[in-house]
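What follows is a set of notes on a single structure, which appears directly below.
Note that this complex is displayed minus one protein chain, with the remaining chains in position.
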Amino acid sequence: MECYIGIDLGSTTTKAVVMDEDYNVMGQGITNSRSNYDIAAGVAKHEALIDTRFMLFRNAMKNVTALGDKYEAFMDELERNFRLEQYLEQLIDLDETCTKASENTRYSEWGSDLSDALSGVFKRVTTEAPELFAPGAQRKSDFFRDIAGSQYSTISEEVAKQAETPFDVLLNIYDRSIIEVENRIYTETTNQNLMRALDRTLVNLPDLAPVASEVRTEVEKVLGIDLEETYVIGTGYGRARLPFSKDHIRSEILCHGLGAHIMYNDTRTVLDIGGQDTKAIQVDKDGIVESFQMNDRCAAGCGRYLGYIADEMNVGLHELGPIAMKSTRKVRINSTCTVFAGAELRDRLSLGENRSDILAGLHRAIILRAMSILSRSGGVHDQFTFTGGVANNEAAVTALRELIKENYGDVTINIDPDSIYTGALGGATFARRAVEGIPTEAVA
Amino acid sequence: MSVQKIVDRCQALYDDLDFTVVKEWKAKEEGRKAIGYMPVYVPREIIHAAGMLPVGVIGGGDQLEVIHGDAYYQSYICRIPRSTIELGVTGRLDCVDGMLFPSICDVIRNLSGMWKLLFKDKYVRYFDAPQTYDDKIGGKFYVQELRELIEGLEELGGKKITEEAIHNSIAVYNENRAVIEDLYAYRSKCPWKALTSEIYLLLFAGMVLPVEEHTQLLRDYLEAVDKEDRPMRDNCRVVLNGTFCERPPLGLIKSIEMAGCYIVDDDFMLVTRWLLEDVPTTGDPVQNLADAFLHHSAETAAKYVDSYEAKGQFIVESVKKYAAEGVVFAAPSFCDPALLDQPMLHTALNDNNIPFTAFQYAENSGQMQPIREQAGTFADSIKLWSA
Amino acid sequence: MSVKEQASTVAEKEDSMWKQKEMINENYELLSTANERGQKVASTFVPGNINELLMCFDFARNFPETNALQNAMRKKSGGMIMEAEKIGHSEDVCTYVKADLGMMMKGNKGPTGLPMPDPDLLMLSYTGCFTFMKWFELVREQYPKCETAMLHVPYQADGNITKNMRDYVVKQLKEDIIPTMERVSGVKFDIDRLREYMIQSQKAEDDLVYVLQSAKNKPSPIDAYFGGVYYIGPIFTAFRGTTAATDYYATLRKEIEARVAAGLGPITPEGVMKEEKYRIVVEGPPNWTHFREFWKMFYDEGAVVVASTYTKVGGVYDNGFRHDPQNPLESLADYCLGCYTNLNLPARTDMLEKYVEDYQADGLLINSIKSCNSFSAGQLLMLREIEQRTGKPAAFIETDLVDPRYFSPANVKNRLESYFQMISQKRDRAA
Partner (left out) sequence: MTITAGIDVGTGAVKTTLFKVEGDNIEWLSKRISRIRRRDPMALVNENYEAMLEEAGITKDDVDYVATTGDGENVPFRTGHFYSMTTHARGAVYLADDITAVLDVGALHGRAISIDPLGKVLSYRMTSQCASGSGQFLENIARYLGVSIDEVGDLSQEADDPELVSGICAVLAETDVINMVSRSISTPNILKGIHLSMAGRLVKLLRASKVKEGKVLLTGGLAMDTGMVAAMREEMAKQNLDVPCESSPDSIFAGAVGAALWGAFRFEKLQGLGQLAEAS
């Protein structure tokens, strides 16, 4: 199958979208950005190709009529099991890497206590793994670094209390090892993991026994399809460092503009809040960029700010929005300096202000900055599309809706659950067009 | 009236971002007009003589959500023009019929042009002042500037501004200046009674109230506060400098007081104390205003000091006059005039063995902890080590 | 490649470049020996400079702004700025001032390494920038005995020069500045000498205008920003009114005429530009610390600057103004009043609009300078106005004049690339 791929190398996350020759989105992949850009791009692309494969499974399974109403349950189980296999595979790697790291002489004073503590930690992390991927389970993040990291640190804090090994040492071993682990791509084992996930699924869903062999054949058939990387376009903050030629690179402004246009044809204004930058883009009816504005060098009020806050409060990024939504009273916060956000938070908490209220104020402060950038780019025109990671945060979205209404009246606001992929979608579209020979003009 | 009541009233005026009192004043009589200005210096007497209300516009403070204003300014430009624009584009300044932009700095100068582009139907004037103080040269230029202002306001108001009217207005403002002088003298005598956080609000009230009413309000305050029994604290006495253009947040003033400093002189809303002597009420009033400006006006970073020797003497004098123990410089971030001026003032203070400390603020600064710390250390060092 | 080498790659191409380099070096040499030779020295600012008048009193002319930018191109300004910040200057204020003060503190060696003289007169031509006033107040602290002459040039607040403004400036010249200069220099004022200089000024001004307007050709034979800053060098500083300047501009004009005839594009540090893909109007001063790197971001993409406002800071000539030997003092007044940063925002906006139209530009780029409130405050409104009035796309970047810390190559390049791609995307559709 011909695959047209867009990769958006962002400052926090790297996203990839796979498109087929008819401009259908086949798969999406995401990973955390890291110092090795090639790896980040590689992992995101790999993830998107896995997602594509799942799309093909889904299509194929529809043919297995015998599956009937068990189709959904089957796909869901298969996917979760696959994620679990993937997680376990990396966990084993992490365990080995940590163990090796712990043999370093600098930890020798802790002796065998350390290796005991470590193996204790990993035993629990591994035992608890299936729960994380149980049906309906909420994960704090989609990234191995975060999921494993939070499991590891919670468990090791407890372990450290009982054993004689300080928490700091355990944490340090993790910090050292995770870098190595996340810089490996596990491409070869993907198919094995899939097959293992299938086995697990068939065990977990005994009802399916009658159709098991038929399902297995279909899965194998899909695995046989070659996903050919026909054309790849890179974009995003780190694009200059991608090993791509100039023809394969587009500015993130154009990609976001086009991506938003593809998602919502009538979009005129696009706001993207990512980890380190905020962009306001005005596009015309064909998705062509009319003007754009970005935040200046100060990173205040971008997504990373929320990251700092979440760290400071020891909650997951996903939980920030819901906490802020509980706010009942308005608190005005003026400083959006990312670094001092934590200090302000503490200041306010010590003055007795409520956590939800402060968080709501912080979200509003971020959106206020975005509003200024929007205003600078020429305001908000119908329809308005909000993209980037921060669009996943309901408190940010709520503040945005309020402020748009206050300042620009009734405007249609589009927010796609997949909005974080907007740039990559634009990139994939450019990739498809490049092969078709359409320079930049919109076809949609 | 009790002190609390007066202060509450001023606080309400301070918090009102919609200039309701101005609207009310205008509504009282058909055809009334209001003229906005940045309260560093403009000859309010002339606006008053035209029968109009001078309205001091000093940004939006820390409660205004600045959305559009930020769209017009880079991050390295001070706050006040953005909140002023915000007030303008959100219609809050619709109640002023014209704006005067005195020559304070390039930011305000350029803001005058922006106002022209943004509010095409308003009277907008950049009010230039001479930086050379020879009567025959700078004086002549300034008199002509004043006359052009008079003509402009006459046209806007549709009626002549008589000499007599200007004389009267000068008298009214002389009176206002005199009460403010009393207020400052009183605070210097009993800084634990007339708190600076209150004086600041009182001066702010003068930005939006008719001058006659303001004068009365100040008198009431002086009378009421003298009767109050307020605890005296073990604080040191400081002159606050640098706040002449962008308003410091009230929290900043309170933080300085809380950290152990009594402010005994300041440069808030200088327009109220710009002219240092009574302006004569006989003779050519325009000439009188020009003379006062050229020869008897306060020093700020916005004004050229024409000799090396005189530079910084104004603040040294103020320290002596108000028996201050030190100077606290609080300049708005990115304020070129104030920040470039400071090293020279530091030299003058050093030469006179006057201690000082310096920090920056913005009208919407929320974090007072570093400021408390710096002011507190300054106060600690004066308190622990003096005498 | 070092800055010196860069300059020479540019210089190798044309005679005018050599000439200019010599002139500048010579002036630094003159300055370095002025104190010993007993020649009086005046320091003054580029906008609204009264060079011809200073020459009437035999003053050697020192331009601190030029020193700062020359030091920046030689990568020396960063250290100087730090030096000034160490003695308590804020990070927030204009870096030209700090570079100048820092240079004094670091032994007062000029850009070419020669010592800078002590001034005898601080000619504070307060035109179009408030910071000038503070700047010389600060320099005055270093030279308490040196006289300071203030020439206050009022702002063109309503977009025109009123009689009151002109009279005020002329009166200051007559009654204050000239007597001060006579006193400091010991030379008697001779108005005919001033007239003679102005005849030279006029000629040079005519040629400069030709050169700058040659960018209306397609392809443009010059880059009116990166090349332009070289072209304005002599006339904006110590040379306006000298025959050396007149010769320079005559030579330059011939070279450009030849390029026009041959249909050549501008010369860049890497040779003649091949294809003119984008024609841009630029508002705002350039960055000097990474000048070459900055320029490269343009010519690599085929972008030519066809008009710029920075080349009007030391005098707006393309609207017809010339120094006038018949009315020397009045024309000096008009010159000062007419400098670019002394124009109000509506006038500046009109000027940009006209440039975009007259030079058939693809759009406007604003290089917003952190240091300079005079230029920068209000630029975002100008940008919006130009977009609306011309329908052409505009873009905004932020750098600084001489503070290397504020030039973020990746950031600037990212925005420029996005901007150029946006122009081409729009153009593809139009086609």
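Letters are used for the chains, namely A, B and C, taken in the order the chains are written, and counting of residues starts over at 1 for each.
In this text, a residue touches a chain if its C-beta (ideal position, glycine included) is under 8 Å from a C-beta of that chain, and two chains touch if they have at least 3 such contacts.
If you're wondering where the values come from, they're calculated on a predicted model, not measured in any experiment.
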Displayed chains contacted by the hidden chain, counting the whole assembly: A, B, C
Selected from A:100, A:285 or A:346 as touching the chain missing from the view: A:346
Residue in contact with the excluded chain [from A:5, A:84, A:121 or A:169]: A:169
Interface with the unshown chain - residue positions in subunit A: 11, 33-37, 106, 168-169, 171-172, 175-179, 241, 276, 297-299, 302, 304, 312-314, 337-340, 342-343, 346, 350
Those residues of subunit B which, in the complete complex, touch the missing chain: 259, 333, 357, 359-360, 369-370, 372-374, 376-377, 379-381, 384-385
Touch list for subunit C against the chain that is not drawn: 82, 85-88, 91, 405, 408
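By definition in this document, only the chains that are shown with their structure count from here on.
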Of A-C and B-C, pair with higher C-beta contact tally: B-C
Subunit A-subunit B separation of Cα centroids, rounded to whole Å: 52
Rounded Å distance between subunit B and subunit C, as computed from the means of their C-alpha atoms: 36
Touching two or more other chains - residue numbers and ranges from subunit C: 380, 398
Multi-partner residues of subunit A (at least 2 other chains): 296-297, 376
Contacting residues of subunit B [partner subunit A, same complex]: 62-63, 65-72, 74-75, 364-367, 369
Of all residues in subunit A, those that touch subunit C in their complex: 237, 240, 250-254, 286, 288-294, 296-297, 376, 378, 439-441
In the complex with subunit C, residue positions of subunit B that touch it: 71-74, 76-77, 81, 103, 105-107, 109-114, 116-118, 125-126, 128, 130-132, 134, 136-138, 140-141, 144-145, 148, 301-302, 304-306, 308, 311, 331, 333-337, 339-344, 346-347, 360
